[in-house]
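As you look at this complex, bear in mind that one protein chain is not there, while each of the others sits in place.
Coming up: chain A.
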């Protein structure tokens, strides 16, 4: 059919089709393609919003060279779940509380979403969220990692994250004395 049409007309059709598409295709560093709703991508990621607005979205897969396929899959998964989980009332109340609350506690589905991730996947996802300017996902993932430190002794924190103890006894004692900075220091 396109053969019969003039070149300009075909070009126009393609442009219209692009603008009408509901999804954007993202390409991970290892070349895998993922599709995500344009609306959710633009709403949840400042970087993707900028790219969509600026027309720098590639129909054949926008290259995200910094993000591996597992992390990108999680990002896309998050966007879908986020889009599906927000009924109108929750959306309105969340946009109000966002103005004042420093961090809104993760919702049940967000908690489940990060809880199933391995450490590896979580660290990758933090970086991906940061790279894509996904404020809420960054908050939720950072919060999850911070919860792994909550209520633990330094030894336990080292164990959780497999950190070698690089401190000497004297250094640790010194920090105990410096405890005050966390409260009073400028």
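Everything below uses one rule, namely that a contact is a pair of C-beta atoms (placed from the backbone, for glycine too) under 8 Å apart; a residue touches a chain by one contact, two chains touch by 3 or more; residues count from 1.
Quick note on the criterion: contacts and distances are computed from a predicted model.
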Listed names "F-box domain-containing protein", "Proteasome subunit beta", "LADA_0F04874g1_1" or "Ras-related protein Rab-2", with the criterion being the UniProt name of the chain not displayed: "F-box domain-containing protein"
Positions on chain A where the hidden chain makes contact: 22-23, 32-37, 39-40, 42-43, 46-47, 49-50, 53-56, 69-70, 73, 76, 80, 83-84, 86-88, 91, 95, 98-100, 102-103, 116-121, 123-124, 126-127, 130-131, 133, 135, 138-139, 142-143, 145-147, 149-155, 157-158, 161-163, 166-167, 171-172, 175-186
